[in-house]
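Below are the structure tokens for one structure; questions will follow.
All protein chains of the complex are present and in place, except for one that has been dropped.
So, chain A:
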Amino acid sequence: MGIDFQHVVELMPDITKAFGETLYMISISLAVALVFGLPLGILLFVTDKGLFLENIVVKSVLGFIVNMVRSIPYIILLVALIPLTKLIVGNPYGPAAASVSLSAAAIPFFARIVETSLREIDKGVIEAAIAVGATPWMIIKDVLFPEAKSSIIQGVTLTVISLVAYSAMAGVVGGGGIGDLAIRFGYYRYDNTIMIVTVVILIVFVQLIQFAGDWISKIIDKR
């Protein structure tokens, strides 16, 4: 099981393309997760019992939906969302199509992470803001978000790494990307070189994401 460098060079265009597709899928689904997951996570937190926008109905309905989506294994979600994907993207194949189910999985995942980050905030700081006469929006914008920011960045890191793992599965439905490359060459064609190269790329990629996440989270924390 050695590495044939000549072979790697030959397949470089494929590898680059696959890596580009992985980045594409992750970027889209991360963007969607941030746009929808962040407010959803905040909503889950502030509607909880004892908080300033306490609302048991909203909290339980949202909580139920989030749990429901999260309880479906990604591989099943991928297949189950094919009709929706066709509606949005037009066809069920390729990285754009895979982004739909990746987004669907990432939104509730990230929302729960945001909720957990917000729970770590000292309740006293929120109380002090209420006592000062601040509006709910001011509390969200100037207290909750800044106080949880560092922890949310860690959550983004976690979400990106999960997306890397999920995006590899997207190869199953012809989603493209590194995972797809590994399956097509490494599995179907017993091409060990490609298998090893893809694994190394994934390892390095995940390490870099973690490193970057830790670094950003640390420099923005003023504690």
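We take it that a contact is a pair of C-beta atoms (placed from the backbone, for glycine too) under 8 Å apart; a residue touches a chain by one contact, two chains touch by 3 or more; residues count from 1.
As a working rule, contacts and distances are computed from a predicted model.
Engineer: Suppose you had to identify the omitted chain by its UniProt name; would it be "Aminopeptidase", "Amino acid/amide ABC transporter membrane protein 2, HAAT family", "L-lactate dehydrogenase complex protein LldG" or "D-methionine transport system ATP-binding protein"?
Structural biologist: In UniProt, the chain excluded from the picture bears the name "D-methionine transport system ATP-binding protein".
Engineer: Consider the whole complex, including the chain that is not shown, and state which of A:10, A:127 or A:214 touches that chain.
Structural biologist: Answer from the full complex: A:127 touches the omitted chain.
Engineer: If you put the missing chain back, which residues of chain A would it touch?
Structural biologist: Looking at chain A, the ones touching the missing chain are residues 122, 124-125, 127-135, 138, 142-143, 146-147, 149-150, 220-223.
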